[in-house]
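What you see is part of a larger complex, with each chain still in position.
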């Protein structure tokens, strides 16, 4: 189940990266590259920090194919996606929540305590967006409007980390954590 | 003793990151995030490169709490800290020296020779500032005025790496290296 959530989050983030690339008038390859960097960046940073190398975001072809296709789709249909930007924002927030939860759970699996797990979960959630904004030459969104962005991420990650610590099963935890 | 120096260096760098964030008119969360990234960035890069994962900067709650509190304090009292900027610069240089020394010593512990240890020490010292400036959308200070910044870092790291190689104890080395 986590794999599905993970790929869904990657897809949504990749679309947000692709949209930023389209607005910066990058060509098709720039759009795909930025989409992949945005979708995979947070998870790869987390995996490197916990020693889970090579990261699935590099080794597993599904993790490469999903953001590449999302980038191509964004390039092809970006006028339609642009009109749906509010929908995208909703997905983006959901993706952020999912990433934070997945990041915290994976950090916990690798033996980290609850506080570091929550921190790594948040890093997973915001990492992709930070890379996207750095590559596009913008000050990262998380710094400019952090309350709207990082607080839900940290909340979700904290709930997940606490829940695991208390011995709950992942399936029980994901629900409330993603809602946050 | 190295732990104390390390946390002190992290604190000083976090304050410099927080001050840059305040000047860029970031909100409180942006200030804390930039303070943490500046304080922890150099050490985390070093730890990833020598394979010391998960890095203490992620796993140890003290390494997370110190820069977070420094960021909060910077946000709360930044007018006072701003007046003390020359004091901050002095601390910044001291922190740079401490980081370079600690970085070189840690690299040596992990079996690297003197030249790579010195290079990693320097990277530890300047890494946090580079991350701070990238996130804030500035060309990194180390590139703009390198002599004032990287030369003492490299000198301190070189002294530390050479000293360890000669079999001196860390306590003996830290003195002259930090002074540099």
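The letters A and B name the chains in turn, as written, and every chain counts its residues from 1.
Methods note: a contact is a pair of C-beta atoms (placed from the backbone, for glycine too) under 8 Å apart; a residue touches a chain by one contact, two chains touch by 3 or more.
From a predicted model like this one, the values you see are computed outputs, not experimental measurements.
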item: Assembly size in copies, with 2 chains present; value: 3
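Operating definition for what follows: only the chains that are shown with their structure count from here on.
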item: Partner chain A, residues of chain B touching it in the complex; value: 21, 24, 26-30, 33-34, 44, 48, 51, 53-55, 58-61, 64, 134-137
item: Residues of chain A touching chain B in the complex; value: 48-51, 110, 112-113, 115-116, 119-120, 130, 134, 137-140, 142-147, 150-151
